[in-house]
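A single protein chain has been removed from this complex, and every other one stays in its place.
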Amino acid sequence: MAVIRDVMPAFELFQPATIDDALNLLDKHGSEAWVMAGGLDSFDWLKDRIKRPSVVVDLSQIKELTGVKEWNGGIEIGAMTTLTDVVRNPIVKEKFSILATGAESAASPQIRNQGTIGGNVSQDTRCWYYRSGWKCYRAGGNTCFADTPTAINREHAIMGASRCVAVNPSDSAPALIALDAKMVIRNKSGERVVDAENYFIGPALDIRRMTVLLPGDLLVAIRIPSTWAGAKFYFEKVRDRPVWDFPLVNIAAAMKVNGDNIESIRMAVNGVAAHPVRLTAVEASLVGKPRNAASADAAGQLAIQGAEPLRHNGYKVPLLRNLVKRAIRGVEEAKWA
Amino acid sequence: MPININGAAPAGLVVPKPTNPAEHKLVGKNYMTPDLMAKVQGKSKYAEDYRADGMLFVKLLLSPVPHGRVRSVDTSAALAMPGVKAIITVDDLPPPASSLTDAGVVIAANMKANRGLTNEPMYQGEPILAVCAESELIAAEAIEKIKIDIERLPFVVDPFVSLRPGGPNARVEGNCWVSPPPPAAVAGAPAGRGGRGAPPPQAEVKEIKWTDADYAEYESGKMPMGAPNTPEWKYGNLDAAFKNAALVLDETFMSPNTSHQCLETRSAMAYWQNGKVFVHTGTQSTAQTVPAIARWLGMVDEKKQPDVSKIVFISEYTGGGFGSKITGDISLIIPCILSKKLGGVPVMMRLTREEEHFMGKARPAVTGRVKVAFNKEGKILGMDMYGVCDSGCYDNQGDAQAAGRIASLLYQPEAMRLRTMTVITNTPPRVSQSAPGGMQAVAIIEPLLAKAARKLGVDPVEIHRINAPEGKAKFGPGAGPKQVRGYVTSAYLKQALDKGAEEFRWAERKAKSPQVQGNKVRGIGVSVSGYSGGSVGFDGLLLIKTDGTVCFQSGIGNLGTESMSDVHRVAAEMLGVPWDKCEICWGNTNKNLPWTCVSGGSQTTHAMTRSAYAVALDAKQKLKELAAKKFGGTPEGYDVANERVFRKGGGSGMTLAQAAQYAIEVGGVYDGHEPPADVNKMTKTSIAAMAGQGLVAAARDKAPHDGQTYSFAATFAEVEVDKETGKFHITDFLCIADVGTVIHPKALGGQVLGRSTLGIGHAIGQKWVYDQHYGLPLAKRFYNNKPPTILDVPAGSGNMNWAALDIPDPETPVGARGIGEPPVGGGCAAVLNAMSDALGDEIFRRAPLSADLILMSLETGKAAGEHLTAHV
Partner (left out) sequence: MGIIEFAKSPWGQDVPIHIFFYLIYVAVIAGLTFFIGHVIWLRYFAKKEEFADSTPPGEVAKLPAEIKRHSLPARLFHWVQAGAMLTLLFSAFLPKVGVRFEWLQWHWIAGVVLTVSIVFHIIHASFFMNFWSIWPDKIDIEDAGRRWKRSQGEKAPAPRRFGKYPMENKMYHLAIVLAGLSVTLTGFFMLFRIRTPLFTRNSYMFGDMTNGLMYTLHGLAGVGLIALIMIHVYFALRPEKLKISRSMVYGTIKREHYAEHHDPKRWVAEAE
C-alpha cells in the first residue's frame, strides 16, 4: 500500500466546552483520541498521516483552560493560554520573566499566537527521521535511524539517550523547571500534580512518549510557586536562525545570591536529551560558592560530564558548557564604537 | 532616451543619441505597479486559487526509493473507490519528441529527461502516478489503496561516493553525462547560463570512476581531481603564472545544494474547451511557456514546430521562480492529460510543500578546488580550477562550466584552466537558480581571495579592484581557430567597489578589524559578483486605442520582479504618454502577447527595454506617417509628445485617440492588418487578433549590440560572532549594483537586496540533508532546510542598504541591464569573507556556515565538519 503525506485525513472532531466533557471524551475514546491544543505539532502529524487517530478532541473552546491567574503568591497558567499571552502577562513579566523570555524565544510570532503553553510542554520531538515517518523505536519500530554510523544527527542528544537519541524541543520547559513549576494533570479518575522536572520523561522510561501523560490525561494548568519570584534569571537559546527555529541548546537558570555568594540555584537545559535536563549536580556544586568566573568554569565542566556526542553533534558539548558558564557569570554585552 | 553616456559604442554600430536623464518623467522613477493592489489585498489569483464547478483534484504517488523500477502497480482498489475518476502513469503521457525552434534549431528529444511521471524513479519523491478524484482527500485515500511493487536499484546521493573506485552509479548506465563536443558558438546567439552558444548536443550517460590515488587527500579535505567529463579549456600560460607567483593557494570549497523555495509551489490547473487546452500555472515567461506546453503535450505542426494554436496559457501572478519555472514546469501536463482523458473538466493539481521540495528543483552544489597564483600586489596571474557538480538525476547541469567562465570574468586571471565533472546522483532534479554557476564560482573563489589578501598584506577591496574586469573585459576560453575570447559590453565593477568602500566606510572599519569585545568579535568582508545581464532580439507590441490609452502587451512572466510592467515605462516615456493613460496587458495569452524573453539569466530588463524601445520607435514612426498622410508633408516633419502627433514647430496635429481612429481607417500596417515581416510567429498571431482596434505598433529589437551583456555587484558585509556559542549575525550590509540605467528604483532595490538575501541564505544556513544509508532526504520542510528569514538580515536596523551606479550600458539604447542574478554570489561571499576576517582562515571549508561548525572550529582550532561529504 502506497504512502502519501501532507494531506489531512478524515477524523471525527470534538470541540468540548468544558474540561469534564473533554475528559469524558478522552476516557471514552482512549488511545484512539488525540488531544489538540494550538495544533502546531498536532497538524504536522495528522496531515502527514503518520499518526492516525480516529478522534480529535480540540480544546480550543474550553474557557476554563485559558488565562493566567494568581495562585498562592505565584500564578496558575491555564494549559490553553497561548505563548503570546504568557509572554505578555504582566505578572509573568514582573516575577517570572525567565518564562516570558523562554516562551518568547519559541518559533515565530505567528506560531506563538496560536501555540499554547500546554502544547509547548507536551509537544513531540522534532527528530527528522521520526518526523519523516520512519518506523523508529519512538514510532514503535526497532531501530534508531539517528544513531547509526551514517546518520545525520546534528540536532540530537548528547545525554540521556537510550536507543532513541531525539531531543525535547521546548523552549518554555527549562524555564518552567527552573521555576519549579507544577503540572496539574486531570483524568476521569481525578487530578494529580507533578513537578515540572518529572513531567518530562526519557526513552529509557518510555520510548514512545515525551511526558508522563497517558491516554485520557489532560494537562489542565501549570502552577508556578512564589519560591523563585523575582530571582536572578538567565535564559539563553542558541538556534540557527533568529526566528522560526527550534533550539540547538537552551538554558534557564534561577538564582538567589547573597552578596557575592550563590545562595540557591535551579538550572535546566533543553535540546541535549529527550527530556529537559535539570542540572542537579551543577546546582549542588554551586550553593554557597561565589558567583564568579571560576565557579562558572567549574560548573560548565561539571555539566558536560558523561556527555556522549554522536557523529555530528559534538558541538553541543562545548555549547552546553559555555551556556552553563554564562548562566552563572552572565554575558558581557559588547559596546561597539 | 538615456543612452550611451559613457564608453565607446562598438565601431560601425549606430547608437541612438542620449537624452538627459533629468528630463525623464517615468524612467528612473518609482511608481505603483499595476499588480500591487491586488497583491496587498489578497485579490491576486495564483494558479491554485481558481475554482470551477465539477473541478477535480490530483494527488501524486511519489517514489519511496531513491532509485528503482516499478515492477507492478495494482490500482483496482483505488479505482473502485467512489469519487476516483482516473489514474495515469507515464505510459499515458506523450513520449518526448524532437522539435524545431523558430530559429530552425532542432531540439532533439531527450529520452532520459524528466517526463513528469516515471516508471524508473530516480529520486525519492519522484511522481510515479497521478490519481484524479473529486477531492484531494479521496485522491489521497485512493493512493493509500494502491499496491505498488518497486524493484530497488543501486543509488548514490554523494558525487564523491559515486566517483570512488567501485562506487555506485545513480543511473543504470552510469554516473555522468558525457557530451559530444559542442558546435562552435553562433554569433549573436542569446547569452544564457553565463555564455553564448547553440544548445549542446544530447549528452549520453557514461560511467567514470576515479582512482584511489585521486582520493589520496580526500580525508584531509582536498578535493580529488580525476578525469573530467567535459573537455577542459584554458588560455594563457598557466605554468609561467605559477612559476612567477609570489603566493600560490590551493583551496577546496563546497557550496550547498539549495532548493529554489518558491513560495508558490508549482501547482497547475487545466481544462479543455472546444479543442483548446487552458492551462494555469506559475511561470517565468508567459510567452515562452506556450511552446513548452505544446512540446510537452506533443502538439507539433507538420514542420515539427510546436503548435501553440490550441493552447491558452494564463499566469497573472507567480509566486517566485528563481530559475525553477523558466517555462513553467513539466508536471503541468499531468492535469492537462487528466482533463483531456475526462472530457475536459477542470483538473487542479496543488503541490504541497513536501512535493515542492521534491519536484521544485534546486541549485546543484559545486565543489571547487582552485589553485591560484598571485603576484605580490595580489594580481591573479593564473587560476587552475576544478569544479565537481552534483547534477541530480536529470539533465547535465552547466553550473561548473558557468562557474569557470564567471571566475575568469570577475577575477580576470591572466591565465586559466577549467576542468569540470558533473555527477549524476539520486537526488531531485537540478536546474538553474539565480546566478547558476556564478553564485558557486564566487562562493568558491572569494574565501581564497580573502585569504590571499591577508597573506599578502593587501587590502581586501584593493585585491578585488586590482583583479576586477573593466570596460569590455574579456572572459572565458577562446573560440574558433584563432581562439578569440568573448568580452562583455561594459563593466564598471571598479567604480562599484569604490563607491561601496566609501559608503561602507571600509577603510575606517578595516583599520579596526577584527574588533573584539568580550566574547564577541566583528569582522568585515567584501565580494564581487556578476552574471549575464541581458539578451536581445525579442518583440515589442502595443496598441494605441481610440480613447487615447496605450495598451502595452507584455509577455513577461509576473514573478514579482515587476519587469512585466517596468520595461514598458521606457516606451511610455518615449511616446510622451502619462502613466495613468497606459495599461499593461499581461498574464494571459488570449490577451495577444508578443514573443518575449524568459525571465531567467537576468535577461528581461535589458531585452525587453530594447523591445520597448523598438516598439516605441515603431509607434512614433507610424504616428508620424499617419499625420503626414492626413495633414500632408513627410513623416520627418512631425513629432510625438504630450499624447499628440503634430507638425514640428506647431500647426496641424492630432491626439493619440484621433490617430488611433485614423489608423483603423487607413488599415494595413497601421492597425495590425499587416504585421511586420521580422517579428515572431507568436507576435504575428497576436497582431492579427488585435487588428482593427487602433494603432498597432510592433517591432523586433534590432538595436546594435557587440559584446555580451553582464551585470555586476560589489558587496560589503559586517558580521558579529559570539565565540562562546558560535552564533553570528550580519550587522551591516551594502550592495552596489552595476546594472546600467536604473529603470524602477524600488523594484531594483528589491532585487538587489532580495537576491543578496538569497545568497546570504547559502552562507548562513540553507541546505539539503540526506541520510546516505537510505539515500533519502531529511530536511524537507522550511524549518529543516532553513531558508533565511527577514531577521537574518539587518533590514530592521536600517543596515541593509543598496545603491546603483546608474551608469548606462553603452551597447543598449536604454542603457539598462538585468539585475536578478548578479548580487547572489556577493551576498554569500561577503558574509563568508567577513566571517574569516573575524575568526581567521581555518574556520570553514564549506557553506553554509552554522553555529555548530564555528563553535567546533574554535574549539579544535581547525575547520570543522566533514569537508567533502554531501548533504550533511
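Details
To keep things simple, chains are lettered A and B as they appear, and every chain counts its residues starting from 1.
The rule is simple: a contact is a pair of C-beta atoms (placed from the backbone, for glycine too) under 8 Å apart; a residue touches a chain by one contact, two chains touch by 3 or more.
This one's a predicted model, so the numbers in the text were calculated from it and none came from an experiment.
Every shown chain that the unseen chain touches in the whole complex is listed here: A, B. Contact with the undisplayed chain is limited, among A:Lys47, A:Arg88, A:Lys135 or A:Lys289, to A:Lys135. Across B:Val27, B:Ala47, B:Val65 or B:Ala803, the residue that sits in touch with the chain not pictured is B:Val65. Within the complete assembly, A:Asp206 is the residue of A:Glu64, A:Asp206 or A:Glu263 that touches the hidden chain. Here one chain is not drawn; of A:Ser97, A:Thr148, A:Asn187 or A:Ser264, the residue touching it is A:Thr148.
Contact with the chain that does not appear here is found for just one residue of B:Ala268, B:Leu776 or B:Leu868, B:Leu776.
Contact between subunit B and the absent chain runs through residues 64-65, 150, 152, 771, 773-774, 776.
Listed by residue number, the positions of subunit A touching the unshown chain are 2-3, 132-135, 139-145, 147-150, 161-163, 201, 204-206, 308.
Keep in mind that, in the parts below, only the chains that are shown with their structure count from here on.
A straight line joining the Cα centres of subunit A and subunit B is 42 Å long.
Interface residues of subunit A, counted against subunit B in their complex, comprise 1-10, 49, 126, 128-129, 132, 145, 148, 150-152, 154, 236, 238, 240-246, 248, 312-316, 318-319, 322-323, 325-326, 331-337. In the complex of the two chains, the subunit B residues touching subunit A come out as 59-62, 64, 136-137, 139-141, 143-148, 352-355, 512, 515, 517-520, 522, 720, 724-727, 729, 765, 769-774, 776, 778-780, 782-784, 786, 788-789, 791-792, 850-853, 855-856, 859, 864, 871-872.
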